[in-house]
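One protein chain is absent from this view; the other protein chains keep their places.
Letters are used for the chains, namely A and B, taken in the order the chains are written, and counting of residues starts over at 1 for each.
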Amino acid sequence: MPGEKNSYLSGTGLTKVFRSGRQKTVAVDHVHFDFHEGEVISIVGESGSGKTTLAKMLLGLLKPTGGEVYFQGKKRDIGTRKKKKEYWKSIQAIFQDPFSAYNIFHKIDAVLLDCINMRGGRHLPHAKRVELMTEACGFVNLKFEELTNKYPFELSGGQQQRLMIARVFLLKPKILLADEPTSMIDACSRATILDMLMQLRNEIGMTIVFITHDIGLAYSVSDVVYIMEHGRFVESGSADEVILHPKETYTRRLIADVPKIHEVWDLSTV
Amino acid sequence: MKHTIRQVFRSGKFLLGFSIFLALLLIMIFYPLIIKDAPLAMIGRGTFFPPGTYVNVYDSIGSPHYTLMLDDAAANRIASKLSNDDRLAMRDWLVADGIPENQIDINDTKTLLDQWENNYDPKKQVEGMTLAKQRYYLRLNTSLQGLLSTEGVIIAANNPQSGALEEADGVAQTDYVNIKEVPNVRVLPLGTDNFGRDVLTELVSALATSLKIGLVAGMVATLIGLTLGLLSGYIGGLIDDIIMFITNIFTVIPSFVLLILISFSIGQEHRGAFTIAVVIGFTSWVWTTRAVRAQVISLRNRDHVNLSKLSGHSVIHIILADILPYIASYVVMAFILQVSSGILTEAGLSILGLGPKTTEVPTLGLMLNWALIYQAPTLGKWWAYIPVIVIIALITFSMNLMNTGLDQVFNPALRD
Partner (left out) sequence: MSKVMLEVRELTTKYITRFRENVYAVDHVSLKVEEGKSLGISGESGCGKSTLALSLMGYYFAPLHYTSGEIIIDGRNITGMDPDDIRKSILGTEISYIPQSAMNALNPTQKVIHFIEDVFQAHDRCKTKKEIHEFAKEAFETLGLPAEVLQRYPVELSGGMKQRTVIAVSVVLSPRVLIADEPSSALDVTSQKMVIKMLKSLMGSGFIKSMIFITHELPLLYNVTDDIMVMYAGQIVEKGTAKEVVLDPLHPYAKGLMGSIIVPEKGLRDVKLTAIPGVPPNLKKPPSGCRFAERCKYARTECKVISVPLHDAGPGRAYRCILSEKELREAYQHAR
């Protein structure tokens, strides 16, 4: 229920316009949103809806063309590199393709060490750092002794994605953006990834924002769902409201187009 | 990394190019250790000595003589003195005399001489022969008589006391010397050039210089190209605009013209090999910059770069750790191409006379320049320019082959 939890990350009129010569593309069109602490939010949209651009703006990787972003109730200010670094202690991301998220020339230890450094652990003794990394790997059911000194391509897709989650465990951000975290993972491993993310949320009270095209995924894990089409939020509300009682035509079509098991999947609507 | 290196050395093209290059390098390194002469020493008084083994005649007189009875000695002697024109003339006379043509072989000296000896008679009248021609045949016959004699030669020297010419020694036609016992023998496999310099020694030294120039030019160009490309590709914005502006200026001005102008203005005095190399480097970085920039632009939006940013790394760290390794293979190939083009550019400059100073070190281009100025092609002195051309071709071919081999390893899509 709104008002109970604090607004953690919100935006008004957020816009991103890409210009190339005379042409301009409006990727994100004046969106309003309000994410509360501890919530699980999903932004559902098809490819080209602008959800990845929105994610990049939220992360501070892309500069918005218009609108405001509010972080912890105050206007977000990430003008200088120092402020950006500070911001990134509170907000992190998991990407869709686990393999391309790693630098293939560095061993996987580097990724975890970077996180320890970011939390100020640069001067910790080696043994303590190994302990932290082992703990993080243990959380995602990986054994650090087996993974240390390996290169990313020596791990499977599922292991790579779980290592990304271990990274988040080390950083303990207040808000995590997960961009299609399971679309490149097999069906049997999906539940594992989702489970771990939920566990993380429960342990540290993290807010999670899922960015996905899979409306079923959105329904199974989220509290709040936003439906995005052509850069705009066409519908939003609690998961039950949006998925079981959709109001907008686009939302209805999106739900109707996904195959069902216990309900009838009507093919005549295309 | 190890896996890539293993694959590189399995690529046929790369191995071929690498072996040629290595062979040239080894020659370049070991030749000066064996033959310690200065490359620009003018050892020949006279121009364009043909390739061969040069034996000191004075020493061969004084060396121990050995008598060898060889069958074809006389024939060889005469064969070398009888020009092709003379042989044709002899054949014409014999045919006119009535000998069937198919019995005459102008290349078989012995038989030809026998036939001539048996049939020639100055008094025989041949139809249609002019007086001049008759006299020519007479002269030919007399010289042949001289050749056919088996008399030796007498060497006379000045008696240091009386000042008169005295008989000192005799040399028979069957006297031979062992080259190994002659103290002064010099093999000039490629003869000498117009200045009388040993072409082979000069060539090896020129190869070394040209390679060095190519390397320096390549490094300068690649470094400039890499830095500018990385900065303009990753940072973008105003820096990108400025760098692209500079690049465009350098594209519009033809680099070779620019090189000529710079070379000319530096003046003959200051044009050392190293200076030229740096100048070449400074005018050929454009292509590398563009290529690196394009690669960097496609890399900067990758997930691992974003992750690095989220992990708080600085711009320099991201460029060096997340972008540079990914374009490293490309840069290596660009470097090889720059070296090869540097060598060619220097050759081009030197042919025009705008290359490094001519008095210090030879370069491949300079050798070609001299050959052209002193008209070696017209005079038919092939050893002054053809070996140079072959070496230039081999070096650029081997480098390009290595490049293609590397390309196939780094771009599996190109493998056949």
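One rule holds for everything that comes next: a contact is a pair of C-beta atoms (placed from the backbone, for glycine too) under 8 Å apart; a residue touches a chain by one contact, two chains touch by 3 or more.
Computed from a predicted model, the values in this text were never measured in an experiment.
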Practice item. Considering the entire complex, write down the shown chains that touch the omitted one. Key: A
**Study point:** Contacting the left-out chain in the complete assembly, out of A:Ser156, A:Asn202 or A:Thr249
**Key:** A:Ser156
Check your understanding: For subunit A, which residues reach the chain that was dropped from this view?
Key -> 46-47, 141, 156, 158, 186-192, 194-195, 213-220, 239-240, 243-244, 253-255, 257-263, 265, 267, 269-270
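We adopt the following convention: only the chains that are shown with their structure count from here on.
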Exercise for review: Report the residues of subunit A in contact with subunit B in the complex, numbered from low to high.
Suggested key: 56, 59, 61, 81, 85, 88, 92-93, 95-97, 100-106, 111, 114-115, 117-118
Review point. Which bits of subunit B are touching subunit A when the two form their complex?
Key: 302-304, 306-314, 321-322, 325-326
